[in-house]
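Shown next, in structure tokens, is the structure this report addresses.
With one protein chain removed, the remaining protein chains of the complex are shown where they sit.
Each chain carries a letter (A, B and C) given by its place in the written order, and its residues are counted from 1.
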Amino acid sequence: VTLVPSRAQRFPFFAPGAGLASGFRRIVGIMHGYTEDKDAYLRRLRKVEGQVRGLQRMVEEDVYCIDVLTQVAAVTRALQAVALGLLEDHLGHCVTSAIEQGGPDAQAKIAEAAQAISRLVKS
Amino acid sequence: VTLVPSRAQRFPFFAPGAGLASGFRRIVGIMHGYTEDKDAYLRRLRKVEGQVRGLQRMVEEDVYCIDVLTQVAAVTRALQAVALGLLEDHLGHCVTSAIEQGGPDAQAKIAEAAQAISRLVKS
Amino acid sequence: VTLVPSRAQRFPFFAPGAGLASGFRRIVGIMHGYTEDKDAYLRRLRKVEGQVRGLQRMVEEDVYCIDVLTQVAAVTRALQAVALGLLEDHLGHCVTSAIEQGGPDAQAKIAEAAQAISRLVKS
Partner (left out) sequence: VTLVPSRAQRFPFFAPGAGLASGFRRIVGIMHGYTEDKDAYLRRLRKVEGQVRGLQRMVEEDVYCIDVLTQVAAVTRALQAVALGLLEDHLGHCVTSAIEQGGPDAQAKIAEAAQAISRLVKS
């Protein structure tokens, strides 16, 4: 007997995220696009956190404005790289799964991804 | 007797920033563009740090990719707003002082500011 | 007999684009993501062309720098909107088809789309 995961098993239900700011969808018991690389993403975000603390130190120590700005641009690029990684993983997992399943859900996922891309481009 | 600050008094000398990553110019005993608003900038940067920690929590708790991306865009915008504030303060103080003093230093400051703007636009 | 289009029929072959700058892939006899909305895209691009000619007129007539810059930002946004539209259509057609077909081609299409998104975000 081959057990094929049902749509319900393969697709997450959305549960209110306990411990999260309300409004975020926490996915219970399912992998996301970024789940495989979760540790790598956490490392990158901790590095970004360190860079932001570095910015605070620069302001506290009266570092020259232009040098602060150069570092702000570096942090922004690091965040953008995280976003682009998350987006590619999202396309390769969540959007791909929805398209493989077919139906209106696929179109909704693509529209949702397009809106996220638009927010990235405009941010 | 009117005491006019000399150029040496009004313009900072650049000292190697003790306690800073090498390469940053720490200005000794002089105000910068952002010095007056230093506390406000530190508050904003601490808020950004909190947002970045929030991103880590979202990844740890497997929040849906698109919601993580929306937050990344929000953090990027917050950083950009800090950068635009620093830049306006820099134009209003450092660049203005250099132009008031005149000479080649003024042109150098404008070229330097233009390069910082270019990095911001491209980041 | 149900005729199912073969992979060769459904997927375009890439032919050197006659009449095009070398290096662009012209697709022969197949629809793209944007083909359905081709006229709308052409109208938008002709409007962008008119805006760029308007910029030239502004420079010729010595319009105030800041007003020229405001218009440049408007043209950039119009171009970005075209790009975001093309990208959404691309995801909804070309990438969707590749995923429905499955195989390594799907992954290649997603990586290619992710690179295009990265170029957009960084431009």
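Keep this in mind: a contact is a pair of C-beta atoms (placed from the backbone, for glycine too) under 8 Å apart; a residue touches a chain by one contact, two chains touch by 3 or more.
Note that the structure is a prediction, hence the values are computed from the model and not measured.
J.: Against the chain that's been left off, what residues of chain C make contact? List them.
T.: 14, 17, 19-21, 24-27, 30, 32-35, 38, 41-42, 45-46, 48-49, 52-70, 72-77, 79-80, 82-83, 86-87, 89-90, 94, 112-113, 116, 119-120, 123
J.: On chain B, where is the contact patch with the chain that was removed from view?
T.: 80, 83-84, 87-88, 91-92, 95-96, 99-100, 102, 106-107, 110-111, 113-114, 117-118, 120-122
Note that only the chains that are shown with their structure count from here on.
J.: Which chain wins if you rank chains by how close their C-alpha centre is to the centre of all protein C-alpha atoms?
T.: Closest to the centre of all protein C-alpha atoms: chain A.
J.: Roughly how far is chain A from chain C, going centre to centre by Cα mean, in whole Å?
T.: 25
J.: Give, as an integer number of Å, the spacing between the C-alpha centres of chain B and chain A.
T.: The answer is 27 Å.
J.: Quick one: report the Å distance separating chain B from chain C, using the average Cα coordinate of each chain.
T.: Centres of chain B and chain C (C-alpha means) sit 36 Å apart.
J.: Counting only residues that touch at least 2 other chains, which ones in chain A make the list?
T.: Correct list: 80, 83, 87, 113, 120.
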